[in-house]
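Presented below is the structure to which this report refers.
The complex appears here without one of its protein chains, the remainder shown in place.
The letters A and B name the chains in turn, as written, and every chain counts its residues from 1.
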Amino acid sequence: MLHTVNKSPFQNGALESCLRFINEGDVILLIEDGVFGARTGTAKAALIENVLKTNKVYALSADVQARGITSVIDGIEVTDYAGFVDLVEQHSVHSWL
Amino acid sequence: MSDDVKKIMFTVRKGPHGTIYVYEGLEVKLIMAAYDADISVVFMDDGVYALQQGQKTGDLGIKGFEATYGVLVDYEISKVYVDKKSMEDRGMTVEDLVVIGEDEDTEEDIRPTVVDADQIAAMMAEQHNILPF
Partner (left out) sequence: MKLAVLIYEGPYNHEASDSAYNFVEAALEKGHEIRGIFFYHDGVYNVTKLMDPPQDDRHISKRWSELGAKGIDIVVCIAAAKRRGIVDDVLVDNVRISGLGQLTMMAIEAERMVVFGD
């Protein structure tokens, strides 16, 4: 499955909830304010660092760039909308709105 | 129900009344139940508060939807699940949950089924599409 998370982990529990329901082989895509969770050196970075040990995590480049984020957590793959579409093609989707 | 009937899951993660999502989401469920689809509903996170019994919305001046939850089974929406941890974290027990119907044979109240995260994750993986409301 593909899990999209569009909320900042500092303001909302969407990312943490998503992590509780994730299966082996599932992937996470951070979009919109969700990309704040991709930034290095934050108090919430461990959430992503942990899940990266078992699952693939992506961040949407348009949202990363728009927020001036230049350094993302090691292991996160930054992808564009075309990559987003490919992920949707490969997996069924749940949006953690 | 034939094998090619699509599984559609609804996830309810938002609380009631603060926003319209739960209310309008319920309208979608009731309509979709009339179609040939295998519907399930999972309440998690603040969504479990939508299942709290005794919601009195009169003073707020809105219609509320607890009565509609009471007939979900009549609408053939009987696969209704609650995430155990979300419920416990939020100070709720099974006794707090609304009744969603009555067993035809025993006339006993039917409440949503309490499940854990692994069970929900496994169900999510089986779905054709999942709509978050």
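In this text, a residue touches a chain if its C-beta (ideal position, glycine included) is under 8 Å from a C-beta of that chain, and two chains touch if they have at least 3 such contacts.
Being a predicted model, the structure only gives us computed values, none of them experimental.
Residues of subunit B in touch with the missing chain: 6, 8, 20-21, 24, 27-28, 31-32, 35-37, 128-132. Taking the complete complex into account, residues 4, 6, 31-33, 62-63, 80-82, 84-86, 88-89, 92-93, 95, 97 of subunit A touch the chain not shown.
Operating definition for what follows: only the chains that are shown with their structure count from here on.
Centroids of subunit A and subunit B (each the mean of its C-alpha atoms) stand 27 Å apart. Note for the complex: subunit A touches subunit B at residues 1, 13-14, 17, 20-23, 92-97. Residues 11, 13-14, 44-45, 85, 117, 120-122, 124-125, 127-130, 132 of subunit B touch subunit A in their complex.
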